[in-house]
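Only one protein chain is missing; all other protein chains are in place.
Moving on, here comes chain A:
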Amino acid sequence: MTAPSPGMSASPLALALRMSGIVVLGLMVLFPIYWMIVVALTPTGFGRQITTFLPQTITLDNFVSLFTARPMARWIGNSIIVATLSSALSLVFGVSCGYALSRLRFRGASLLLIAVLATQMMPATSIIVPLYMLFRSWGLLDTMQGMVAGHISLVVPLAIWMSKGFFDSIPRDLEHAARIDGCTHAGAFFFIALPLAAPGLAAIFIYGFVTSWHDFLFSHTLVTSQELWTAANGIASFRGEYFTLQEMQMAAALVFALPVVIVFFIMQRWIVSGALAGAVR
């Protein structure tokens, strides 16, 4: 006999409590975004005078100003370049290291994995100073390449761990079968292991993209030229010493959030469960 679902056996009071809990949680998550939209649609300088939950005057001037008075398009473009390159390269490094750690048996493999994880445990603020010194001596300061390299150092450790986990979950016999069926080691990797790890790779790409996109510390420290600013730098520039352009900042924040949402929706279909169902047993 199957157990009744929790919803079926719950009393109306418990159901009401549960629903109100969900509503409260939803409000907590969504209200800041709603307020961001309200402030972004308010004319510049009137953000602090809002007295109701609904905007009294709606304007798109803030969004227009972002792209006319400020180089928002360039900042977004820089962010897209840095996030795409750093997440793609992190994926390449992560997948190759993760696959090797998953499939090859060698002395010190466990130690290497722990060492990789240990680097992830360091707060970014603690590695930014040595990284700054290294990049200065290598001539990578205030360059796009330097920023990409910095972001890769943030993403790669977890990318290695994640990809190792995904490859571990793929039965080795699938690659063995492919090698008997005529593949080389590399062929078995490209034809079998890689397609099966695609959902995992999509997750790693999204993780890398979001990490790089949201980073402020590295881009703020490693880059000084305004033409190389990422969007995170750009948004911070609306905050002055004595005055903050809240309305434009919120409009910029909305524009800033959009690409990540788009990337997530595009990659979402790859993140499906049960990709391996039927492979073995």
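One rule holds in what follows: a contact is a pair of C-beta atoms (placed from the backbone, for glycine too) under 8 Å apart; a residue touches a chain by one contact, two chains touch by 3 or more; residues count from 1.
What we mean here is this: contacts and distances are computed from a predicted model.
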{"item": "Undisplayed chain, where the name is taken from the UniProt record, one of \"Glutamate/aspartate import permease protein GltK\", \"ABC transporter ATP-binding protein\", \"Phenylacetate-CoA oxygenase, PaaG subunit\" or \"Response regulatory domain-containing protein\"", "value": "\"ABC transporter ATP-binding protein\""}
{"item": "Chain not shown: contacting residue from A:Gly26, A:Gly139 or A:Pro195", "value": "A:Pro195"}
{"item": "Touching residue (missing chain; options A:Pro55, A:Gly187 or A:Pro259)", "value": "A:Gly187"}
{"item": "Touching residue (missing chain; options A:Leu131, A:Ala178 or A:Val255)", "value": "A:Ala178"}
{"item": "For chain A, residues in touch with the removed chain", "value": "171, 173-174, 176-184, 187, 191-192, 195-196, 274-281"}
